[in-house]
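Note that this complex is displayed minus one protein chain, with the remaining chains in position.
Presenting subunit A:
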(Lines give C-alpha, C1' and ligand atoms only; values in the text may rest on other atoms or scores of the structure.)
Protein backbone atom coordinates (compact mmCIF):
# COMPACT_ATOMS: atom_id res chain seq x y z
CA UNK A 1 0.00 0.00 0.00
CA UNK A 2 2.78 2.37 0.93
CA UNK A 3 4.52 1.40 -2.29
CA UNK A 4 1.35 2.11 -4.20
CA UNK A 5 0.98 5.53 -2.66
CA UNK A 6 4.61 6.29 -3.32
CA UNK A 7 4.02 5.32 -6.94
CA UNK A 8 1.04 7.63 -7.15
CA UNK A 9 3.04 10.48 -5.69
CA UNK A 10 5.82 9.95 -8.22
CA UNK A 11 3.33 9.77 -11.07
CA UNK A 12 1.69 12.97 -9.90
CA UNK A 13 4.95 14.84 -9.63
CA UNK A 14 6.01 13.61 -13.08
CA UNK A 15 2.69 14.79 -14.49
CA UNK A 16 3.14 18.18 -12.86
CA UNK A 17 6.66 18.36 -14.23
CA UNK A 18 5.34 17.75 -17.74
CA UNK A 19 2.69 20.42 -17.27
CA UNK A 20 5.25 22.84 -15.93
CA UNK A 21 7.63 22.22 -18.79
CA UNK A 22 4.93 22.79 -21.37
CA UNK A 23 4.30 26.19 -19.84
CA UNK A 24 7.11 28.22 -21.42
CA UNK A 25 6.25 26.89 -24.91
CA UNK A 26 2.89 28.60 -24.77
CA UNK A 27 4.57 31.80 -23.79
CA UNK A 28 6.91 31.71 -26.81
CA UNK A 29 6.81 35.03 -28.60
CA UNK A 30 4.81 35.27 -31.80
CA UNK A 31 7.12 36.31 -34.60
CA UNK A 32 4.14 37.21 -36.71
CA UNK A 33 3.94 33.92 -38.62
CA UNK A 34 4.81 30.94 -36.46
CA UNK A 35 1.57 30.71 -34.51
CA UNK A 36 -0.53 31.20 -37.59
CA UNK A 37 1.38 28.64 -39.65
CA UNK A 38 1.29 26.03 -36.87
CA UNK A 39 -2.41 26.58 -36.35
CA UNK A 40 -3.04 26.02 -40.05
CA UNK A 41 -1.75 22.46 -39.71
CA UNK A 42 -3.59 21.46 -36.55
CA UNK A 43 -6.41 18.96 -36.99
CA UNK A 44 -5.86 18.60 -40.74
CA UNK A 45 -6.04 15.24 -42.46
CA UNK A 46 -3.12 13.98 -44.54
CA UNK A 47 -3.28 10.65 -46.39
CA UNK A 48 -0.33 8.77 -47.87
CA UNK A 49 -0.66 5.96 -50.42
CA UNK A 50 2.79 4.44 -51.08
CA UNK A 51 3.50 1.60 -53.51
CA UNK A 52 4.24 -0.39 -50.36
CA UNK A 53 5.62 0.27 -46.92
CA UNK A 54 8.56 -1.69 -45.63
CA UNK A 55 11.36 -0.51 -47.88
CA UNK A 56 13.84 2.28 -47.39
CA UNK A 57 12.24 4.97 -49.57
CA UNK A 58 8.67 4.82 -48.30
CA UNK A 59 9.78 4.23 -44.70
CA UNK A 60 11.94 7.37 -44.80
CA UNK A 61 9.19 9.53 -46.30
CA UNK A 62 6.63 8.18 -43.83
CA UNK A 63 9.02 8.85 -40.94
CA UNK A 64 9.15 12.51 -41.98
CA UNK A 65 5.39 12.83 -42.23
CA UNK A 66 4.86 11.05 -38.90
CA UNK A 67 7.23 13.47 -37.22
CA UNK A 68 5.32 16.48 -38.54
CA UNK A 69 1.96 14.91 -37.74
CA UNK A 70 3.03 14.62 -34.11
CA UNK A 71 4.62 18.02 -33.94
CA UNK A 72 1.76 19.96 -35.51
CA UNK A 73 -1.18 17.74 -34.61
CA UNK A 74 -2.33 16.76 -38.06
CA UNK A 75 -3.83 13.36 -38.66
CA UNK A 76 -1.77 11.08 -40.90
CA UNK A 77 -3.28 7.94 -42.44
CA UNK A 78 -1.13 5.55 -44.44
CA UNK A 79 -2.93 3.09 -46.73
CA UNK A 80 -0.44 0.41 -47.69
CA UNK A 81 -1.44 -1.45 -50.89
CA UNK A 82 1.64 -3.68 -50.60
CA UNK A 83 2.74 -3.61 -54.28
CA UNK A 84 -0.79 -4.12 -55.59
CA UNK A 85 -1.75 -1.45 -58.12
CA UNK A 86 -5.44 -2.35 -57.73
CA UNK A 87 -5.39 -2.05 -53.95
CA UNK A 88 -3.65 1.32 -54.31
CA UNK A 89 -6.31 2.55 -56.75
CA UNK A 90 -9.03 1.44 -54.35
CA UNK A 91 -7.30 3.23 -51.48
CA UNK A 92 -7.18 6.50 -53.46
CA UNK A 93 -10.84 6.19 -54.53
CA UNK A 94 -11.83 5.59 -50.93
CA UNK A 95 -9.77 8.58 -49.80
CA UNK A 96 -11.44 10.84 -52.37
CA UNK A 97 -14.77 10.13 -50.69
CA UNK A 98 -13.23 10.72 -47.26
CA UNK A 99 -12.10 14.23 -48.31
CA UNK A 100 -8.72 14.58 -46.58
CA UNK A 101 -6.91 17.93 -46.82
CA UNK A 102 -4.13 16.50 -48.98
CA UNK A 103 -3.35 13.11 -50.55
CA UNK A 104 0.26 12.06 -51.03
CA UNK A 105 0.53 9.47 -53.80
CA UNK A 106 3.52 7.33 -54.75
CA UNK A 107 2.48 6.11 -58.22
CA UNK A 108 3.77 2.70 -59.31
CA UNK A 109 3.89 3.67 -62.98
CA UNK A 110 3.20 6.57 -65.31
CA UNK A 111 -0.42 5.85 -66.22
CA UNK A 112 -1.87 3.79 -63.36
CA UNK A 113 -3.15 6.57 -61.10
CA UNK A 114 -3.39 9.43 -63.58
CA UNK A 115 -7.19 9.47 -63.68
CA UNK A 116 -7.46 9.12 -59.92
CA UNK A 117 -5.13 12.05 -59.33
CA UNK A 118 -7.31 14.14 -61.66
CA UNK A 119 -10.46 12.94 -59.88
CA UNK A 120 -9.03 13.89 -56.49
CA UNK A 121 -8.14 17.33 -57.82
CA UNK A 122 -11.61 17.70 -59.31
CA UNK A 123 -13.09 16.81 -55.92
CA UNK A 124 -11.15 19.72 -54.46
CA UNK A 125 -8.39 17.67 -52.82
CA UNK A 126 -4.79 18.75 -53.44
CA UNK A 127 -2.46 15.91 -54.48
CA UNK A 128 1.28 15.56 -53.95
CA UNK A 129 3.00 12.89 -56.04
CA UNK A 130 6.28 11.53 -54.84
CA UNK A 131 9.26 9.90 -56.55
CA UNK A 132 7.69 8.35 -59.64
CA UNK A 133 6.30 10.99 -61.97
CA UNK A 134 2.76 10.25 -63.17
CA UNK A 135 1.13 11.71 -66.25
CA UNK A 136 -1.04 13.93 -64.05
CA UNK A 137 1.03 16.52 -62.20
CA UNK A 138 -1.25 17.06 -59.22
CA UNK A 139 -0.23 20.08 -57.15
CA UNK A 140 3.34 19.19 -56.19
CA UNK A 141 5.80 16.62 -57.46
CA UNK A 142 8.65 15.63 -55.15
CA UNK A 143 11.18 13.30 -56.75
CA UNK A 144 14.12 12.84 -59.07
CA UNK A 145 14.41 13.82 -62.71
CA UNK A 146 14.72 10.26 -64.00
CA UNK A 147 16.14 11.43 -67.30
CA UNK A 148 18.97 13.33 -65.62
CA UNK A 149 19.59 10.39 -63.29
CA UNK A 150 20.15 8.01 -66.20
CA UNK A 151 22.31 10.61 -68.00
CA UNK A 152 24.56 10.75 -64.91
CA UNK A 153 24.76 6.96 -64.76
CA UNK A 154 25.58 6.73 -68.46
CA UNK A 155 28.23 9.44 -68.21
CA UNK A 156 30.04 7.56 -65.46
CA UNK A 157 29.83 4.45 -67.62
CA UNK A 158 31.26 6.33 -70.62
CA UNK A 159 34.21 7.44 -68.50
CA UNK A 160 35.05 3.82 -67.68
CA UNK A 161 34.23 2.13 -71.00
CA UNK A 162 34.49 4.92 -73.56
CA UNK A 163 37.19 6.20 -75.87
CA UNK A 164 40.82 5.65 -74.83
CA UNK A 165 39.75 3.35 -72.00
CA UNK A 166 41.14 0.35 -73.87
CA UNK A 167 37.91 -1.51 -73.11
CA UNK A 168 35.49 -3.22 -75.48
CA UNK A 169 32.81 -0.56 -75.10
CA UNK A 170 30.15 -3.25 -74.73
CA UNK A 171 27.59 -2.45 -72.07
CA UNK A 172 24.32 -3.95 -70.83
CA UNK A 173 21.24 -2.20 -69.46
CA UNK A 174 19.02 -3.72 -66.77
CA UNK A 175 15.62 -2.09 -66.62
CA UNK A 176 13.04 -2.63 -63.90
CA UNK A 177 9.36 -2.51 -64.79
CA UNK A 178 8.98 -1.17 -68.33
CA UNK A 179 5.98 1.09 -67.64
CA UNK A 180 7.79 2.81 -64.80
CA UNK A 181 9.15 6.35 -65.40
CA UNK A 182 12.58 5.18 -64.25
CA UNK A 183 12.71 2.89 -67.28
CA UNK A 184 10.68 5.06 -69.65
CA UNK A 185 12.76 8.23 -69.26
CA UNK A 186 15.89 6.33 -68.26
CA UNK A 187 16.23 4.39 -71.47
CA UNK A 188 15.69 7.56 -73.54
CA UNK A 189 18.45 9.25 -71.58
CA UNK A 190 20.84 6.34 -72.02
CA UNK A 191 20.28 6.21 -75.78
CA UNK A 192 20.55 9.98 -76.18
CA UNK A 193 23.77 10.16 -74.18
CA UNK A 194 25.32 7.30 -76.09
CA UNK A 195 24.65 9.03 -79.43
CA UNK A 196 27.74 11.12 -78.79
CA UNK A 197 29.74 7.99 -77.97
CA UNK A 198 29.51 5.61 -80.93
CA UNK A 199 32.34 3.53 -79.45
CA UNK A 200 29.88 2.27 -76.83
CA UNK A 201 27.45 -0.41 -77.84
CA UNK A 202 24.47 -1.79 -75.88
CA UNK A 203 24.72 -5.58 -76.26
CA UNK A 204 21.87 -6.39 -73.91
CA UNK A 205 18.83 -4.42 -72.85
CA UNK A 206 16.59 -6.48 -70.59
CA UNK A 207 14.07 -5.97 -67.79
CA UNK A 208 14.09 -7.77 -64.44
CA UNK A 209 10.93 -6.45 -62.72
CA UNK A 210 13.01 -4.88 -59.90
CA UNK A 211 13.81 -8.46 -58.83
CA UNK A 212 17.41 -9.16 -57.77
CA UNK A 213 17.04 -12.85 -58.56
CA UNK A 214 15.89 -12.22 -62.14
CA UNK A 215 18.61 -9.59 -62.57
CA UNK A 216 21.15 -12.15 -61.39
CA UNK A 217 19.95 -14.72 -63.93
CA UNK A 218 20.02 -12.25 -66.82
CA UNK A 219 23.37 -10.78 -65.81
CA UNK A 220 25.10 -14.15 -65.49
CA UNK A 221 23.88 -15.12 -68.98
CA UNK A 222 24.95 -11.79 -70.49
CA UNK A 223 28.41 -12.05 -68.88
CA UNK A 224 28.88 -15.57 -70.27
CA UNK A 225 27.69 -14.52 -73.73
CA UNK A 226 29.90 -11.42 -73.78
CA UNK A 227 33.18 -12.27 -72.05
CA UNK A 228 34.53 -8.79 -72.87
CA UNK A 229 31.54 -6.94 -71.40
CA UNK A 230 32.60 -3.60 -69.95
CA UNK A 231 29.71 -2.61 -67.73
CA UNK A 232 26.12 -2.71 -66.54
CA UNK A 233 23.72 0.17 -66.09
CA UNK A 234 21.20 -0.77 -63.41
CA UNK A 235 18.32 1.43 -62.37
CA UNK A 236 17.61 0.50 -58.75
CA UNK A 237 19.93 -0.68 -55.98
CA UNK A 238 17.57 -3.36 -54.63
CA UNK A 239 17.62 -5.06 -58.04
CA UNK A 240 21.21 -4.24 -58.95
CA UNK A 241 22.65 -6.28 -56.06
CA UNK A 242 21.69 -9.27 -58.23
CA UNK A 243 23.89 -7.97 -61.07
CA UNK A 244 26.70 -7.36 -58.58
CA UNK A 245 26.40 -10.94 -57.32
CA UNK A 246 26.63 -12.30 -60.89
CA UNK A 247 29.74 -10.20 -61.59
CA UNK A 248 31.36 -11.40 -58.38
CA UNK A 249 30.53 -15.02 -59.23
CA UNK A 250 32.17 -14.63 -62.61
CA UNK A 251 35.28 -13.36 -60.79
CA UNK A 252 35.09 -10.04 -62.61
CA UNK A 253 34.57 -7.58 -59.79
CA UNK A 254 36.41 -4.39 -60.72
CA UNK A 255 36.64 -5.37 -64.38
CA UNK A 256 32.94 -5.01 -65.14
CA UNK A 257 31.67 -1.59 -64.18
CA UNK A 258 28.30 -1.33 -62.50
CA UNK A 259 26.39 1.94 -62.30
CA UNK A 260 23.46 1.84 -59.91
CA UNK A 261 21.05 4.30 -58.38
CA UNK A 262 18.59 4.58 -55.53
CA UNK A 263 17.59 6.43 -52.40
CA UNK A 264 21.05 6.54 -50.86
CA UNK A 265 20.32 4.31 -47.90
CA UNK A 266 23.56 3.24 -46.13
CA UNK A 267 23.15 -0.52 -46.62
CA UNK A 268 21.95 -0.23 -50.24
CA UNK A 269 24.30 2.49 -51.43
CA UNK A 270 27.44 3.32 -49.45
CA UNK A 271 28.02 -0.23 -48.13
CA UNK A 272 27.84 -1.53 -51.70
CA UNK A 273 30.23 1.17 -52.98
CA UNK A 274 32.58 0.42 -50.09
CA UNK A 275 32.59 -3.32 -50.82
CA UNK A 276 33.06 -2.79 -54.56
CA UNK A 277 29.67 -4.32 -55.41
CA UNK A 278 28.75 -1.05 -57.15
CA UNK A 279 31.24 1.11 -59.07
CA UNK A 280 29.15 4.27 -58.99
CA UNK A 281 25.80 5.21 -57.52
CA UNK A 282 23.47 8.09 -58.29
CA UNK A 283 21.60 8.93 -55.10
CA UNK A 284 18.31 10.81 -54.93
CA UNK A 285 18.70 11.02 -51.18
CA UNK A 286 15.35 9.77 -49.87
CA UNK A 287 16.11 11.38 -46.52
CA UNK A 288 16.26 14.76 -48.26
CA UNK A 289 13.11 13.87 -50.16
CA UNK A 290 11.39 13.12 -46.86
CA UNK A 291 12.11 16.67 -45.80
CA UNK A 292 10.97 18.04 -49.17
CA UNK A 293 7.76 16.08 -48.75
CA UNK A 294 7.21 17.38 -45.19
CA UNK A 295 7.62 20.94 -46.46
CA UNK A 296 5.34 20.37 -49.47
CA UNK A 297 2.60 19.06 -47.16
CA UNK A 298 3.08 22.02 -44.80
CA UNK A 299 2.90 24.47 -47.70
CA UNK A 300 -0.28 22.94 -49.12
CA UNK A 301 -1.99 22.82 -45.73
CA UNK A 302 -1.12 26.44 -44.98
CA UNK A 303 -2.08 27.72 -48.39
CA UNK A 304 -4.64 25.42 -49.92
CA UNK A 305 -4.86 25.94 -53.69
CA UNK A 306 -8.20 27.46 -54.72
CA UNK A 307 -8.43 25.10 -57.70
CA UNK A 308 -6.35 22.01 -56.87
CA UNK A 309 -4.28 20.76 -59.78
CA UNK A 310 -4.37 24.06 -61.66
CA UNK A 311 -0.80 25.07 -60.92
CA UNK A 312 1.82 22.40 -60.33
CA UNK A 313 5.09 22.80 -58.50
CA UNK A 314 8.04 20.56 -59.41
CA UNK A 315 10.45 19.94 -56.53
CA UNK A 316 13.07 17.88 -58.33
CA UNK A 317 15.53 16.23 -55.97
CA UNK A 318 19.17 17.26 -56.26
CA UNK A 319 21.12 14.18 -57.36
CA UNK A 320 24.56 13.21 -56.16
CA UNK A 321 26.98 10.72 -57.63
CA UNK A 322 28.68 8.51 -55.07
CA UNK A 323 31.88 6.64 -55.90
CA UNK A 324 34.70 5.41 -53.67
CA UNK A 325 36.46 8.72 -54.37
CA UNK A 326 33.53 11.04 -53.64
CA UNK A 327 32.03 9.11 -50.73
CA UNK A 328 32.06 10.88 -47.37
CA UNK A 329 30.73 9.94 -43.95
CA UNK A 330 27.40 11.65 -44.66
CA UNK A 331 26.91 10.56 -48.28
CA UNK A 332 24.30 8.07 -47.10
CA UNK A 333 21.70 7.90 -44.36
CA UNK A 334 20.52 5.16 -42.05
CA UNK A 335 16.88 4.19 -41.86
CA UNK A 336 16.93 3.54 -38.11
CA UNK A 337 18.33 7.04 -37.52
CA UNK A 338 15.70 8.68 -39.73
CA UNK A 339 12.98 6.75 -37.92
CA UNK A 340 14.39 7.73 -34.54
CA UNK A 341 15.47 11.32 -35.12
CA UNK A 342 13.58 12.35 -38.24
CA UNK A 343 14.97 13.34 -41.62
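Convention: a residue touches a chain if its C-beta (ideal position, glycine included) is under 8 Å from a C-beta of that chain, and two chains touch if they have at least 3 such contacts; residues count from 1.
Methods note: contacts and distances are computed from a predicted model.
You can't see one chain of this complex, but its UniProt record names it "Ribose transport system permease protein", from the set "Nitrilotriacetate monooxygenase component A", "RNA polymerase sigma factor", "Ribose transport system permease protein" or "Probable peptidoglycan glycosyltransferase FtsW". Note that of A:184, A:206, A:253 or A:323, the residue touching the chain absent from this view is A:206.
Here the missing chain is touched by one residue of A:40, A:78 or A:217, and it is A:217. For subunit A, the residues in touch with the chain missing from this view are 52, 54-56, 59, 82-84, 175, 178, 203-207, 209, 211-213, 215-218, 220-222, 224-226, 238, 241-242, 244-245, 248-249, 267, 271, 277, 335.
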